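In this view, the complex is presented without one of its protein chains, the others remaining in place.
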Amino acid sequence: MIRFLSIRLLRAVVTVLAVMTFAFVVLRMSGDPAQVLLGPDVPQNVIDDFRAAWGLDRPLAQQYLSYLGQIVSGDFGISMRDRSPAFELVMERLPATLQLTVPALLLQLCIGIPAGIYAALHRDSLIDRGVILLAVAGFTIPSFVLGLVLVLIFAVTFSMLPSGGFGSVWHGILPTITISIGGIGILARFSRSAMIEVMGQPYIRTASAKGVSWRHVISRHALPNAAVPIVTIVGFMVGSLVAGAVVTETIFSWPGIGRLLIVSVSNRDLAVVQCILLMIAAVMVVSNLIVDLLYGWLDPRLRTQPAH
Amino acid sequence: MTKLVEIRDLRVAFDGVPVLHGIDLDVAPGEALGLVGESGCGKSVTWLAALGLLPEKARVSGSVVLEHRTLSNAPRSELEQVRGGRIAMIFQDPSSALNPVIRIGRQICEALRLHRGLSGKPAQAEALRLMDMVGIPDPRRRFNLYPHEFSGGQCQRLMIAMALAGEPDLLIADEPTTALDATIQAQILDLLATLRRETGMATVFISHDLGAVAQVCERVCVMYAGRIVEAGPVAQLFEAPRHPYTRGLFDAIPRMDGPRTRLIPIDGTVPDPRALPAGCAFAPRCARAQVFCRTERPELLPQTDGRLLACAYPVPTAPAVPQRERVSQ
Partner (left out) sequence: MTPILEARDLVRIYETREGLFGKVTPVRAVDGVSLAVSPGETLGIVGESGSGKSTLGRMLLGVDPAQGGEVRFGGAPMPERRTPAWRALRARMQMVFQDPLSALDRRLTIADQIREPLDIHRVGTPEERASRVASLMRNVGLRPDQAGRYPHELSGGQRQRVVIARALATDPALLVCDEPVSALDVSIQAQVVNLLRDLQETTGLAMVFISHDLKVVRNLCDRVAVMYLGRIVEEGPAEALFARPQHPYTQALVSSVPVPGRPLDSRIILQGEPPNPAARPSGCAFHSRCPVAEPMCRGAVPGLRVTAPGRASACHLVAGAAPASAA
């Protein structure tokens, strides 16, 4: 187990390192922060001073090494724009993003999985067909289109909900729905096919043949087996939630990390962008790690066996 | 003869295609009945239908009565009491017939709780006793293992232990040895015979292996294309098969003694259930078939020697041994 964990952890560290390196290189190749931040009409000596102050005049490799050193010591750098620590800026915005993504994830789990399982158990019924149709619609409509449509209907036409901004629970409803719809569709589709597959297995027939009630055949014999593929998908969805937040927060002017990322990228605010990407990578890696651990817990066949 | 189970005119259709065409079958208490036939003949479907275990798209009609209790169209809860309690079932591929994510002890205890109301320590003690009875070495240590940690033969033993948990009056063994190696097959057949002797439960042994059926059964029904074509005591049927299909099955099996000559196969293939021949379903493959056989279907009728037979031109009774062996003698 310790061996298993340490290998997974090592892999996680390598993944995070790769993301950091990629972000670092791409950001420095895609334009000069000094030019962007200071504007086009600034004298050359001001630009040079700015570069020297932020260490941008040093060779790339040297910058990279000192960046890594900072990260290891827990220093995520200073925002070039408002001169406060990048980590603090990100942390300020984190609650807003969590207010969207956590309810969205719960919504996905609470609607997607039951809908898929219900559809699987009533295969080829009207409800099953309805679920498939909605699920396909759910994950094929791009979130920016869906967001705008929702705004048009509920904010513009009926004036029931605010079209954007932050504050009350009402503000959060449309963005949360926008983020979660795609994942609900994917989860419903996946839960359905996982459940159909499991229900066709010989051990389900065995359970019925030994007199287990239908309800318990589903809950005790089928669901634990269907959980493995479903958990895999949930792991992936946590990552896609963060991506969804970037688009959705922009549409609804939601002051979360996603919007901070967009603004910081256009400003070439290196430290902030790097800090956010690092955080996203960390979230994905951790969710994958949790999925791996859940596998072993859910399916004894995937557990490492001690040598006999 | 008192009857434990009485099946009358059992019919099954999948998506409008009939696969079982009216089966009449009785099982007496404590008897060992064999159901023999090739794949698709309906031998497994008969019992899955009787216990309501077929998928919902299957259309089932006819009556199944277990000691005055009608199972056909019975409410789900009543069927659930019968399954595993009065009639238990074991299947062909034991490794995939056990739930892979539940510890083996718990799977056995579940049956004990359902049918005998045992839980906790008494359930565990009984499960260990059952595991020991079916020949799992060191059951205490293996109680908490998962199915994948057992071999195929041991999984079938565990399936049998689970089936015995409800102290059933009838055990349906659906090809229980087909997926197992020869020496393990022998062990499982031996175990099934011993258990039947010790518990007095009736056994229905579904198999395509005539030799295995002959060894563990007292009475045999031969099925072809969804119908019983011949039924009778094992010795009678095996010594003098009268339906050309039964005879054909015997002749097609290579022998362990005698000369190594060409086999006598049954020509052609099993008919597609969507396009069954008009008369006797076996007529197109039958060497004895006459014009009558292609237009009229023979009923399953009792014969003077006690067997049931559905054939207008049966094999004459005289020769008791296959053709080629008489030649060699």
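Residue numbering begins at 1 within each chain, and the chains themselves are lettered A and B in the order written.
In the analysis below, a contact is a pair of C-beta atoms (placed from the backbone, for glycine too) under 8 Å apart; a residue touches a chain by one contact, two chains touch by 3 or more.
Given the structure is predicted, the values throughout are model-derived calculations rather than measurements.
> Using the touch definition up top, pick the residue from B:Pro55, B:Pro122 or B:Gly211 that touches the left-out chain.
B:Gly211
> Kindly state which of the options B:Thr70, B:Ser119 or B:Ser151 is in contact with the chain not pictured.
The one listed residue touching the chain not shown is B:Ser151.
> I'm checking contacts with the chain that's been left out. Which of B:Val17, B:Ala125 or B:Leu263 qualifies?
Selected residue, touching the omitted chain: B:Leu263.
> Which parts of chain B are in contact with the chain that was left out?
38-39, 137, 151, 153-154, 181-187, 189-190, 193, 208-212, 214-216, 238, 248-249, 251-257, 260, 262-267, 269-270
As a convention for this text, only the chains that are shown with their structure count from here on.
> Which integer distance in Å separates the CA centroid of chain A from that of chain B?
53
> Help me check something: in the complex, which residues belonging to chain A touch chain B?
201-203, 205-214, 220-221, 224-225, 298-301, 305
> Spell out the part of chain B that touches chain A in their complex, as residue ranges.
Residues in contact with chain A: 51, 53, 76-77, 80-85, 88-89, 91, 93, 96-102, 110-111, 114-115, 146, 148-149, 159, 162-163, 165-166.
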